[in-house]
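Sending over a structure as structure tokens; questions will come in a sec.
FYI, not all chains are in this one, though none of them got moved.
Letters A and B mark the chains in the order given here, with residues in each chain numbered from 1 onward.
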Amino acid sequence: MSHNTIGHLFRVTTWGESHGPAIGCVVDGVPPRLALTEADIQPFLDRRRPGQSKFVTQRQEADQVRILSGVFDGLTTGTPIALHIENTDQRSKDYSEIAERYRPGHADITYDLKYGIRDYRGGGRSSARETAMRVAAGAVARRVLGPDVRIRAALVQVGEDQVDRAAWDWSAVDENAFFCPDRAAAARWEQRLLELRKSGNSVGAVIEVVAEGLPPGLGAPIYGKLDAEIAAALMSINAVKGVEIGDGFAAAALTGEGNADEMRMNPDGTVAFQSNHAGGILGGISTGQPVVARFAVKPTSSILTPRASVDRQGREVEVQTKGRHDPCVGIRAVPVGEAMLAIVLADQLLRHRAQNPDAPSVARLPRN
Amino acid sequence: MSHNTIGHLFRVTTWGESHGPAIGCVVDGVPPRLALTEADIQPFLDRRRPGQSKFVTQRQEADQVRILSGVFDGLTTGTPIALHIENTDQRSKDYSEIAERYRPGHADITYDLKYGIRDYRGGGRSSARETAMRVAAGAVARRVLGPDVRIRAALVQVGEDQVDRAAWDWSAVDENAFFCPDRAAAARWEQRLLELRKSGNSVGAVIEVVAEGLPPGLGAPIYGKLDAEIAAALMSINAVKGVEIGDGFAAAALTGEGNADEMRMNPDGTVAFQSNHAGGILGGISTGQPVVARFAVKPTSSILTPRASVDRQGREVEVQTKGRHDPCVGIRAVPVGEAMLAIVLADQLLRHRAQNPDAPSVARLPRN
């Protein structure tokens, strides 16, 4: 990852500001002859799209994606795929206040300290609007991974309120406004968020993302470890403050006995892991088990309560954010988390294949 | 990060196996005319060195570093610095058991599934021995960062037992075998680890690492964010399963009101942040406040208790690890965490300077 590009072989470069004419990305390194049309990408964008419930920003964007290159007669050609989305809801409004004042918890002040200039309209480049292109690129990454790899995510915690894992039902995820796999939790969260929205406050969240059907061997030690790259990819999402793999921070409280993922053999000669404390990754390399990661999103910084801040001229001011904002930015981070995992996995798959063309696609023994 | 290299402009490439003739690294991109001798590196290696207390592995290694290039008359020349450490304690022993059997929780099986071959002696490339070179490179990174940047780490949790932050004393860190800033906690941990060692079990831990004196502006959005690169660097350390910045996962439970880092002005025209929930990073860019990160280390996988596993021929076996191992690998991860943070920061500093040569070195307003 460097600048505005993620990936080594499967490379995604995004561009665009919240209130510029458009946002876009270039997806490079895609293998040729994969079926790909806008219809393969659009559903993922629609899941992330703002304005779909009262719990997310009310900005209205169609987020219609166009493929401008790299696809011919419905097949990828191996050349760079340019994806393009027009910004349609660039509401003309008075930005004079935010132009001069730094919103606490936002990138306003750090962009200004770094660059000495920023596009302050709607957060400019630091806006979560950029994540639309991650989702679009993630859809392409899924094509690279193929139909056997399934990547799903769910919101597992809002504030201090966690889902009940015994009640986990993936089919519930698309039935509520929260991507919540526990229907009871979804009902509680609805109440909580309605209250927060009314009071102009916000709350944090935790998202879990899972990839199933992966081959073993993905990951490039020592500094291209699969878990390290997942950590970077998830941490690069706006407002994320923590990332964990498998048992994560809870592993710190375990003993070696409790943490061991024991192994037996399946009848078909593949390894049968008896548990998955490791989250599908050992030594930075995938085991073939599901890869499981979680990330924590801080509460939306834009709130109605006035907060002490400063302005560009070094004057002390109060900042109060009005307008359309998410009471819980964690909700819309769910499809973004899926996309980032897909992007990392697609890139690692190509790198793995380059060095190890004969590696097995399942955890089969004997190896040789 | 790619393969065995970390960094873009300040680049560290490590090589070597646990039981090969030597381990080493190449540190490239170091600015010229920095004072550097082996004596600047050795103390950091000595802190990490095995065999120093009964709570870490009893392997005996002098870990004497040699500078083989890139330094002339005590000054860096701008050319690559090769660092070299001989492996002296390559105890001749019978590896036939470990050669064929996969230790649960280790990279044994994933290296074998990926590569179809591995150097099984002492973990080979996946051994924590590689982290000695991270520590050596971290010492060079500190030179690049200069004397105003201070990077320190401490063990803040062993198993479920956390330090009392009210009792935090940095001077305690080097007085006990655990890099623990809370003397009372250190005493409790000593008891706990003695028991675990006796029973052949192990336990996880959490490390906190802090960088003070940084300029604002470090970090390259969108995919070279400072927090994303810290997350990758810490997650790349052996046995790490989680990383967080600032309030981290706890931020998920906060409201926007509680999470806001308000700002006032210092008399000298710099910004006075009133709190540091963000851990010194907003929008992926440093604020000039201390950068605070934590990472969770799982319990040592090598334990005396027999665990179910399989061998290379696909036979079900029991694995029991005898020999010299750490009851808590988290302890020796403390200097490694410092080193990784130093490496990321040195790299980001060079990248920031390239694009923004006139950016301020403190959070001073007005910016222009």
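Here is the rule we go by: contacts are C-beta pairs under 8 Å (C-beta built on N, C-alpha and C of every residue); 3 or more make two chains touch, one makes a residue touch a chain.
What you see is a predicted model; the values in this text were computed from it and never measured.
Visitor: What is the copy count for the full homomeric complex in this file, when 2 chains appear in place?
Guide: Total copy number for the complex in this file: 4.
As a working rule, only the chains that are shown with their structure count from here on.
Visitor: So how far apart, in whole Å, are chain A and chain B when each is placed at the average of its C-alpha atoms?
Guide: Each chain reduced to its C-alpha mean, chain A and chain B end up 25 Å apart.
Visitor: Could you please specify the touching residues of chain A with respect to chain B in the complex?
Guide: So the residues of chain A touching chain B come out as 1-6, 8, 14, 102, 104-107, 109-116, 125-126, 130, 157, 159-160, 196, 201-206, 216-217, 219-225, 227-236, 238, 240-249, 251-265, 269, 271, 274, 277-279, 281-288, 296-303, 305, 307-310, 312-316, 330, 352, 356, 358-360, 363, 365-368.
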